[in-house]
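Here the complex is missing one protein chain, while the rest keep their positions.
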Amino acid sequence: MSALFGGVVEALRQASVFATRRHELLAENVANAETPGFRAHDLSFAHELDLAKLVQSTPDPRTPLGQSELDLRMLNQPDGPAKLDGNDVDIDKQMVRVTQNALYHNVVVQLLKAQFDGLKSAINGR
Amino acid sequence: MPHEALNISASALAAQRTRLNVIAENLANANTTKTVQGGPYRRRVARLESEAPPFASLLPDQQSLRGVKVTGVASLPETRRAFMPGHPDADHDGYVEMPNINPVMEMTDMMAATRAYEANVSAIQAMKSMAVKAMELGR
Partner (left out) sequence: MADPISAISTSIRPIAPIATGAVAPEGPAFADTLKNLMTEVVGSQRAADTAAQAYATGRTTDVTATMVAVERASISFALMLQIRNRLLDAYQEIQRMQV
């Protein structure tokens, strides 16, 4: 745990990494919504959005501050049974997730900004 | 790397636009009985495939994401015979060899391609909003 940035900042940082990575996966799903044989992906537990479950139990010593890192591997997350051409993407469901995820990301960044602004104002004394 | 997401969404925009062009060509030629090659117009279908982004090999540990591409446009050989005795290209029995194009099916495909195009535009806008928001942290 950093001396200057407490647990909240770390949780928010991981949340922002999660949201950015998830957008990439969702963008891939949307781009391939009509591609025959394509299977939809998402991050594990993303549909519950429970970050706490995503954090690996043992801290990863490779990370700079020894913090536990998110499990960001993508999993198969079909929207429903595969269509005739093998594609299992529902473009409308994916777009809902894209919108939700973008909102989540922006709120997390706003919360991070509030944390940093608070620290900066304490440092500057005004 | 939201940059990668942008490339993926952009690839889909190009692919769907190509697909729309093919569909438009089908609709325009739904009744073309004589082409340069001789014979009626053949229905064309764009083939979509996922493709890996160009620099995927440089990122071995990260599962690379795939955009989409039109890998080819196939010309389907089937035609249909319509009974049109007054038509200039009618044969002795009054049948004309017409393109095997069903406008309803083409319109359905066109709507799907349009919707896919718009969805990818929305995905890009979402990504832009996230990037702009992240840049506010530096202000």
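Letters A and B mark the chains in the order given here, with residues in each chain numbered from 1 onward.
The working rule: a residue touches a chain if its C-beta (ideal position, glycine included) is under 8 Å from a C-beta of that chain, and two chains touch if they have at least 3 such contacts.
Since this is a predicted model, take the numbers as computed values, not measurements.
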Inset, instruction - Please identify which of the visible chains the hidden chain touches across the whole complex. - result: A
Legend entry - Contact partner of the left-out chain, one of A:77, A:99 or A:115: A:115
Legend entry - Residues belonging to chain A that touch the chain removed from view: 6-8, 11-12, 14-15, 48-52, 103, 107-108, 110-111, 114-115, 117-118, 121-122, 125-126
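Going forward, only the chains that are shown with their structure count from here on.
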Inset, instruction - Indicate the whole-number Å distance between the mean C-alpha point of chain A and the mean C-alpha point of chain B. - result: 31
Inset, instruction - Sort out for me which residues of chain B touch chain A in the complex. - result: 1-2, 4-5, 8-9, 11-12, 15-16, 19, 48-50, 63, 65-68, 112-113, 115-116, 119-120, 122-123, 126-127, 129-130, 133-134, 136-137
Legend entry - Interfacial residue positions of chain A with respect to chain B in the complex: 16, 19-20, 23-28, 30-36, 38, 73-74, 91, 94-95, 98-99, 101-102, 105-106, 109-110, 112-113, 116
